[in-house]
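One protein chain omitted, others in place.
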Amino acid sequence: MRRLRATLRAVAESILAAAIGLVVAGFILKAWGYSPISAYIALFEASFRDLYGIAGALANATPLILTALTFAVAARAGLFNIGAEGQMYFGALAAVAASLFRLPPGLHLLVALAFAGAAGVLWSLVPSVLRATRGVSEVISTIMFNWIGRYLAFWLVANVLVDPYRAEKTITVLPGSRFPTLVPGTDLSYAIFLAVAVALLVYFLLWHTVTGYEMRAAGANPDAARYGGVRSAGVIVLVFLLGGITAGLAGATQSLGRPPTYAVYSGLPQISNLGFDGIGVAMIGRNHPLGIIFAAVFYGGLQSGARVMQLFAGIPLEMVRVVQGVIVLALALPELLRIFRILRRRRVELGGER
Amino acid sequence: MTLGYFWSILFLSLHAMVPITLTAAGEVVGERAGLFNIGLEGILLLSAFTGALGAEAGGWPLGLLVGIGTGAVVGLFFGLVNAYWKGNQLITGVGINLFALGFVAFGLQALGTPGFHDVPRDVRLPAIQTPVGGLSPIVLLALVVPFAIHWFLNRTRAGLWVRAVGENPEAADVAGVPVELVRLLATTFGAALAGLAGAYMAISWMGSVTKEMAAGRGFIALATVVFSGLRPILTLAGGFIFGFFDSLATWIANIPGVKEAVPWQFVSTIPYIATLLVVTGVIGRVRFPKALGVPYRRE
Amino acid sequence: RVALILDVGGRGDLSFNDMGFKGTEEAMAEFGWEMTVIQSATAADYLPNIRNAARTRAFDLILCVGFLLADALNQVAPEFPDQKFAIIDAVVDQPNVLSIVFEEQEGSALVGALAGMLAAHYGYPYVGVVLGIEIPVLYHFEGGYRFGIDWGLKKYAQVTGEEPNVGLLWVYTGTFSDIAKGKAAAEAQLEQGAVAVYNVAGPLGIGILEAVTEKLEELGREAGPPFMIGVDANQDWMGDGNKVIASMMKRVDVGCYTAIKMVHEGTFAGGVLRMGLANRGVGISRFLDLLEFIDFGVAAGAIGAERRPEIAANWAAVRASLPTWIWKAVDELEKKILSGEIVVPKPATREEMLQVRELYPLVRE
Partner (left out) sequence: MPEPLLKAEGIVKVYPDGTVALRGVDFDIRPGEIQGLLGENGAGKTTLTKIISGLLPPTLGRILLGGEPVRLRSPKEALARGIGMVHQHFALVDDFTVLENIALGTGRPADRALRASVAELMERTGLRVPLDAPVENLAVGERQRVEILKVLSRAVRILILDEPTSVLTPVETDELFGFLRRLKGEGVGIVFITHKLREVLEITDRVTVLRRGEVVGEVLTRETSAEELARMMVGAELRPRGRRPVELLTDIPRERREAVRTGVEPVLVVEDLRVPAEGGGEAVKGISFELYPGEILGIAGVEGNGQTELVEAICGLRGGRGSARLRGREILGLPPLELYRLGLAHIPEDRWKYGLILSFTVAENSILGRQRSPRFLGPLTVLRWGEVFAHARELIARFSIQAPGLEAPAKSLSGGNQQKLIVGRELSKEPDVVIAAQPTRGLDIGAAEYIRDLLLGLRDEGKAILLVSADLDEVLELSDRVAFMYEGTFTAVTTPAELDRERAGLYMGGMRG
């Protein structure tokens, strides 16, 4: 009951924040001479009205759910892992690499996913070990590893996995290891189920297993966790392991499950920033796997809405980004409702003084 | 390599150091006061843009002022949201970054050439001519600022207040320190320095604005803050190490023969690996202010 | 109506996105049409963007700028067989798609030849090139440039009887956006004695020009050497007209204009349109180009209209300061390419690129 109420409040707050963001952004649009009404009609028509739109939002949400989980799991355990970006690169590439050999369809997909998870883990290994053994802040090591990973991924794309006939991209993933498209005529694939399933698994892990209990304990109060027999090094390694897997899978959903490419391009244009966006999604979803699913769909909807606002309302993408920024800023005030309540109480207080 | 190369790399490194060191040193002040601003990337970009506009309107002094002012305004906003309204610092930062990315790209488009704006040479900050090349005066400033901040934090009353509200806002409050105000001012100051860094990029270092000119420097600055262990003077070292290896990597990549042996992508990773090695080998565990990132509420 | 779909670079890349915009805008003005610009935030937007535009059935032509959009277009085109599409820089083999590709290697050979002869003429040890992310389009540039330099050096030896000792400095920066990297790379090349730095990284040219300008300041000169060599657009007007010796123009604008015109005139048909030296799709910048693009700069507010004569004069003075035989030699190479007497290598894969590098190593003794 108590939990339900807390959840409802969190949801209400997020919705209110989004609404406030939209209103403020509406004024900005207006100020620049665009019509906010038609912009928002375009936005919602595009992303949430019909199946086509919803599919677009979900397709965008797929990788974001996974990279957000990377951040959220760590945050729950008191770590600030922003390495999803780099780990995701290798996940995407490893999934492609699985197409260097042939396997029966289906199995091939599983193997590619395993590759991706393993690659993500591999790339999170050094920061995790540095943190566990030398206390090196994961903030710095993961930022550095993101950049290092970026260049190594460039190299892998251009030299190792390169498509011999089209050097701007890697070899194309074999059909047998792709996620089939879920809604024909859209870019939504079955990968969304993977993302949601992983989120549910993470939820189960965090709140229904002793391992999760220990992770959360380490995050909420490291001293008490130690007192309760939780080994912090173990938790760190586990967090990075999990984070690496989810980030790796996030990459895989892009190279295996996003038509039409099924390959990674030079310069990584289709996967860049998914890791960073995931941080925003995790924050909006309050680092809770279920909240993350909704936050990712919302964020994904904004992204696909952005395309359509250009098309129908003539609003340039840059302006759409401004709008997104404002909405996210409104979301930063997690206790909007509380603020309203404080205003109310102020009045009581003043009344009482008389 | 000849002496000329040496000077060249040194100057390259110094110039590359400036935005990182200034931004990081400012962020040290903010973080010491307990606010963690990941919107620095956005501030760099915004103030580069406004700084350029300012310079064109009234010369480089105005440009620098406008850049600093832009940073300060964003910092003020960040401080209001987080010090007073107890907002979520991470989300605010993400929002600022998104906003800046859109706003600057849009603004550049509105100016004429989308994505790129050239700052005329006559309104740029003049470089100090040395026998071995031009040196931006901001480089000298960046060499001084961390020391000034060090002095401020450790030797002044206001510095004491800043550290106190970051370590134990409750204790500071009880002692009569206006916690919210100190946090607000500290983060505003930090953002203003980032604003200076942005203006420097636009009207001194690059002489132009592009929509992606921050190019991750805000995040590198955040890493540098961690690197420094929140000691302002070490942000100089952090910024320089990064700037040096970044420049060195570009140099190495240009030496005939090297690129046949080592792919350029590997060379490009040098600054990051070097920074990481220094952190691992020298800095190790970092102690953050206890109340970093935690909103302060009285009840 | 025309939908112009841009890749993640978006407007302001000073390269094909901006040029595509320019060409489309011109066509719109001429035919009285309307255009809708759709920019892509990430590469994941390509497919939905094209599809969304096609679904409206409101556009006479959907114009995709950039090879990155090829896969997505290849997917969408068959879904909308009645919709006309065009794509720049890639070949999409569908009946309703016009593919416009450029022979960048041809233009690059011309500026390469110029750069090689410049170095030999001024006694500089190197010529330079700064490239962006390693993609095959850039291989065309690099390959053509190498070939041209080699040709230019041989020409120089032939004309003057001296054997020049000139090498090539080249670097992939891995970015099309961090102009600081462009500046640093150019500085490194200039310091080692590059006579000209060829910009093959779009916006990084800003950094390169900055480095050239600073080098000149250090040398106490107004005009080059050293120079920058511009790319895609005519960039000769930048830096007062005396710091960019020439530009390798890749007229994406002409390509876009042509495609729209074909629709307008009812001559549109799927297939491949190759734009090379022959149909002025690529080329080395001339005086008329300069004037056109000065206007472009003026319109964009980058320079004042009153500076037009000054820039033109500076430009002419720089060009005149070189022996005429050099310019003649460039023309000669152009003619030979046009006539088919010379075929410039066009590496499209990594293997081929490596072969070209082996063929023209351009290492100083």
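By written order: A, B and C. Residues from 1 in each chain.
By definition in this document, contacts are C-beta pairs under 8 Å (C-beta built on N, C-alpha and C of every residue); 3 or more make two chains touch, one makes a residue touch a chain.
Fair warning: this is a prediction, and the values are worked out from it, not measured in the lab.
J.: Which displayed chains does the hidden chain touch?
T.: Those shown chains that the absent chain touches are A, B.
J.: Touch as defined at the start, partner being the missing chain; which of A:Glu85, A:Glu214 or A:Asp277 qualifies?
T.: Result: among the candidates, A:Glu214 touches the missing chain.
J.: Touching the hidden chain in the complete assembly: which of B:His15, B:Arg124, B:His150 or B:Arg163 does that?
T.: B:Arg163
J.: Considering the whole complex, not just the chains shown, which residues of subunit A touch the missing one?
T.: 2-3, 208-214, 216-217, 220-221, 223-229, 231, 338, 341-342, 345, 348-349, 352-353
J.: Touching the hidden chain in the full complex, which residues of subunit B are there? Just list them.
T.: 155-157, 160-161, 163-164, 167-168, 170-178, 290, 298-299
Everything that follows uses one rule, which is that only the chains that are shown with their structure count from here on.
J.: Would you mind telling me which chain pair, A-C or A-B, is linked by more contacting C-beta pairs?
T.: Greater number of contacting C-beta pairs: A-B.
J.: Could you work out how far the Cα centre of subunit B sits from that of subunit C, in whole Å?
T.: 34
J.: Would you mind pulling out the distance in Å between where the CA atoms of subunit A average out and where those of subunit C do?
T.: Comparing mean C-alpha positions, subunit C is 37 Å from subunit A.
J.: Hunt down the residues of subunit A that sit against at least two other chains at once, touch-wise.
T.: 151, 154, 158-159, 316-318, 321
J.: Using the touch definition from the top, which residues of subunit B touch two or more other chains?
T.: Only 105, 109, 216, 265, 268 qualify.
J.: Under the definition above, what is the set of subunit A residues touching subunit B in their complex?
T.: Against subunit B, subunit A makes touches at 32, 130, 134-137, 139-141, 143-145, 147-148, 151-152, 154-155, 158-159, 279-280, 283-284, 316-329, 331-335, 339.
J.: Could you pull out which subunit A residues touch subunit C in their complex?
T.: Within the complex, subunit A contacts subunit C at residues 46, 52, 56, 59-60, 150-151, 154, 158-159, 162, 164-168, 185-187, 254, 258-261, 265-267, 269-274, 303-304, 306-308, 310-311, 314, 316-318, 321.
J.: Enumerate the contact residues on subunit C facing subunit A in the complex.
T.: Touch residues, subunit C against subunit A: 3, 7-8, 10, 36-45, 47-49, 51-53, 55-56, 67-68, 71-72, 74-75, 79, 133-137, 139, 174, 176, 348-351, 353.
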